[in-house]
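To start, the structure itself, in structure tokens.
A single protein chain has been omitted from the complex, and every remaining protein chain is retained in its original position.
The block that comes next holds chain A.
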Amino acid sequence: MSSIENKSSSSWLNSDRRRLILQEYGIFLAFLLLVGILALSNEFFLTPGNISNVLLQTSINGVLAIGMTFVILTRGIDLSVGSVVALAGMVSASFVTSSATAGIAGAPYPMVVALAAGILVGVCCGALVGFIVSRFSVPAFVATLGMLSAARGATLIYGGGKPVPALSPDFRWIGTGNILGIPMPVILLAVVFAGSWWVLTRTRFGRYIYAVGGNPHAAKTSGLNVTRIRFLVYVISGALSGLAGMILSARTGSALPQAGIAYELDAIAAVVIGGTSLSGGVGRVTGTLIGALIIGVMNNGLDLMGIQSYYQQVLKGALIVGAVMLDQKRNQGG
């Protein structure tokens, strides 16, 4: 093998560069193509109102998918995000409800308290999963499948199976408010994206995540604390799930026990469409964001065209598999 690579290094460089360009911009080009087609087929699609709507619909999945990217980069997976969304949403809502029966004693509290509680719930769920995965070498699929069930159950217990309604207006602002006309959830997504991009591309911790995902043995021999890095990515995913849960309940005005069901699947879909490898070590948060936008734009566009949501699901399935097939082909082609 080595002789082939050595001999043809200059041609390899060309195809390598080609591949890099495809990897770098392929997903972006696909996104632009999709937008272009939808813009031509429906004059309403590119109106500011609709763009804002698409972004708003993408924001929760976007936040979850970014957290998922951290986990998948280390060869893990987090199936629990949907349930954590519900639990965090419900716990934080119970601090700001004006309903006499649904809230905890002393509610409504100021918004900051609720926000802290929601994030804390997410962090705790993530920390527990991370601890189990990194310390006991339980496969991430199993540990987070357990949390998927446990957090859903905890949500039902906490709220007695009933929704928490009538949230305070200042809490609802994070879901329904806007700054300079930009909806709050979109701003939060942008902040999460910028922060994650910075961590993954500019910090040591980011490099460590890639190193652990690329080759955990080599990372360990190089003196990296692989256990801690694995632990932390689940904490990040948990915290972002907590944030997403609060955005969701703030938008809808009440926290529902069945909120967030199957959200993990959309998050994983966005990561995969965005070109992050499920075998770890390869991928980018920019790709994930575009992946989430593609899902959002597609749902919206098909809605506008009057296509039933049942068909949308079939198309989304085809898109996920198609994206990975293309990715595989591209990698082999190089």
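Note that in this section a contact is a pair of C-beta atoms (placed from the backbone, for glycine too) under 8 Å apart; a residue touches a chain by one contact, two chains touch by 3 or more; residues count from 1.
Here is the rule we use: contacts and distances are computed from a predicted model.
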Hidden chain of the complex, named as in its UniProt record, picked from "Sugar ABC transporter ATP-binding protein", "Glutamate synthase (NADPH), homotetrameric", "Thiolase family protein" or "Sensor histidine kinase inhibitor, KipI family": "Sugar ABC transporter ATP-binding protein"
Options A:Thr47, A:Thr203, A:Gln258 or A:Gln328, residue touching the unrepresented chain: A:Thr203
Omitted-chain contact residue, chosen from A:Val129, A:Ala219 or A:Val272: A:Ala219
Residues of chain A (touch criterion as defined above) contacting the omitted chain: 1-16, 202-208, 210-211, 214-215, 217-225, 281-282
